[in-house]
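The block underneath contains the structure these notes are about, expressed in structure tokens.
Below is a slice of the complex: some chains, not all, each in place.
Read from first to last, the chains carry the letters A, B and C; within each, the first residue is number 1.
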């Protein structure tokens, strides 16, 4: 459950909170379903009305929630103070003891869940939620491997949940199951040992070098690195680079692999930056599932993420047509009537 | 933290929640401070901005929050669906793992807290929150006994928190510390062994019998029993009876003790019934502290509780003048301008 | 300017206020314009945007505001806490020093204002606003007398503005200009010396006696008395009686005058009782202007006032068709689609 202080109010001023439901993996599922792909959510929410309201929120966009277990004590909550310009967003997490952290092996019937599936996506916040979630995740990943289901992993490190060391150790154990990695140069340096002695500034060139180094060591089928810088006044500059490790996933006209493609950096004045990484991930997954070219895939993913910044809430509620329009370099800034 | 679905919406329909801060003991502290008495809150809230917002909410009404410990993982939350007529309120508690449940002996400097105090109030939800809260409560009660501070206990049994058996066992251990008991005939029957074989209907006569039985066994200085019945359409009928066990607390013109006084039953169409029991408790404490007569004390307490039903939120934000006006039998229904 | 605490909130809880514009005479003008009659407002509001917003509010319903003077320091304000059931409305007036209290003789061009007019209405709050308003009112009344314009006066005594003695003295000086009086038995007793030794309960019989006594002494063309009682739970019971002093104003089939007619008492659960007296006055003026029978006039006026209770804000925004429907004894309670 996401609870938002209104407008640019501080928590200290608010007397009501916007209520919505969101989460990294759920955001990806919603974006894919909204774009017409079939997506299923695997999670656990309490049996009370707020748990039902949570499922409604995903179901309205077409996500299949029939495999979400019901029970346990509570919904995880995060409180969002959106901020503005010089004062960026502040998030207070309140998810200790949520129903999802208490999943048990019996909650999920993996054979039925993955029946007919060809992609499995998870983020780095799931393994941060404790042993039970990790056990369930591990079980899922083994099922995926057995059935040849592509696995994507969005690093999404949250320092409020665990240390870099703890996260790194856990992440590295998961890597053998991962086909598609989504992260940043900093993630590569912090968690996966890619230290090219560059300074902290990320450019297409540094990203390409890091991507190739990471790929040569771990052999992913695809890696997406994004880079976000924020100006003093709070404008964002967002760019991404994609490495395709092998020719099988996309149309690439017979290029020699690994191929690396880039986007230019896009200036953004964000309305809501939460969920933009999930929009990027969903855009990547869609392009890879549909066999688009690396550049088209990356452009779509970046456009989805950029447009997400203009939409309140976690969900990337832009249509394929709108995203393609934007990705093709045509603005959506004019009035459409 | 209290989060309210707007108007008569169901949780399943809401997209925003009213945010306020409340709790049984805090409500009593706010009412007393609002009426001009000095009150201090003892609790523990997280060190983040929502914890600060919580203290602000109490401080604005004049409650001294300087003894509230800061730290721990989270604020306890309760979600309120207010309902209407045939569909009464629904509350979803979410307070597992709150900062208050993790209080430690070092959080409270009791000698300084009770310095200058002459009353200590707690409700039956506090001891339901686990061993640590119980230990802190026990320590407080021993300090109170040592310093001759009057202790009031509002039974407030919540079946969502524990069973009747668990609660009864805990409550009975606390009784020796209690001077003033606030509850109902059903509480007397369920927890304190007063079984007069009457049926479940509560009348002034049955309440008086139960009060005298309870007093003769446990020797409280005062006991207040309230009774609430609710009609099919959701109208409430609210009444109370007060036993004064000894002459020392109030002006009673030399009557023979124990004295029992009653109020008539008042019809109420509630706007918000949460916190009305706390208004009753605060009204009782005020009357006893100021040495008012039993009947004046009970009338004020009932009037405070009745008017609370007309006020959104947990707090009994009616003035002493308004409550006295109502308690004296004059309506507040006419426009005041 | 009227500023409303939201819903049933107390002023102590509110963080926003509903803003509208209203006033006794303006409410009558709006109702009459809404019913298709021509009405002009005479007042004074500041030259800034809030003054303009005030005129917009009247103009949207068709009131001619072209004679409202612009200038002076401020708009009079009243704050409304609507209350509910046992806790009735509370109004805080803040109109000291308003632009209207500082009207000067030059602000109003009476010959042009009353050109083509055949009715002039004022309430008892206007003369409470000081010497300058009184002087302007006096000038208006003299113009009305000279041009044979019917004058109605709604007593509307507000104890927050002045004492019974001050008000009575002023009111009695105005009576010679008044053709149609709107008030209550209590007004007759308090201000106009009609003391029939009855107790305070008003019935059709007592109202008829008072009306006849008042008429025999002062010779009004028409007098309307309303009576409102409020139950403990805040339900209202509203009734009215009308005396027609002479046959000239209405269709009355040659009855012997003075004629007195009554309405039954109507039970009301008010949404907003402010402005209901003005709806009654507007209904009376409409019936008299259109020459309806005394009973039809009174029924329409009462129906307008009853329906006003169901409408938020000061204005009686019910159509003639709706009011006639209700006045004819047919309910408007069924869904209309």
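Going forward, a residue touches a chain if its C-beta (ideal position, glycine included) is under 8 Å from a C-beta of that chain, and two chains touch if they have at least 3 such contacts.
Predicted model only: the values in this text are computed from it and were never measured.
Copy number for the full complex in this structure file, with 3 chains shown: 6.
Everything that follows uses one rule, which is that only the chains that are shown with their structure count from here on.
At the far end from subunit C, in terms of centres built from Cα atoms, lies A. Chain-level centrality, scored on Cα centres against the all-protein Cα centre, points to B.
Once the centre of each chain is set as its mean CA position, subunit A and subunit B turn out to be 47 Å apart.
One inter-chain figure worth recording: subunit B and subunit C are separated by 45 Å, centre to centre, where each centre is the mean of the chain's CA atoms. Inter-chain spacing, taken between the CA centroids of subunit A and subunit C, is 63 Å. Residues of subunit A in contact with two or more other chains: 15. Touching subunit C in their complex are the following residues of subunit B: 266-269, 271, 306-307, 309-313, 317-318, 322, 326, 331-337. Residues of subunit B touching subunit A in their complex: 3, 10-12, 14-20, 48-50, 52-53, 56, 73-75, 77, 79, 81, 90, 92, 94, 96-97.
Listed in rising order, the residues of subunit C touching subunit B in the complex are 7-10, 12-13, 78, 83-91, 93, 158, 160, 230-234, 273-274.
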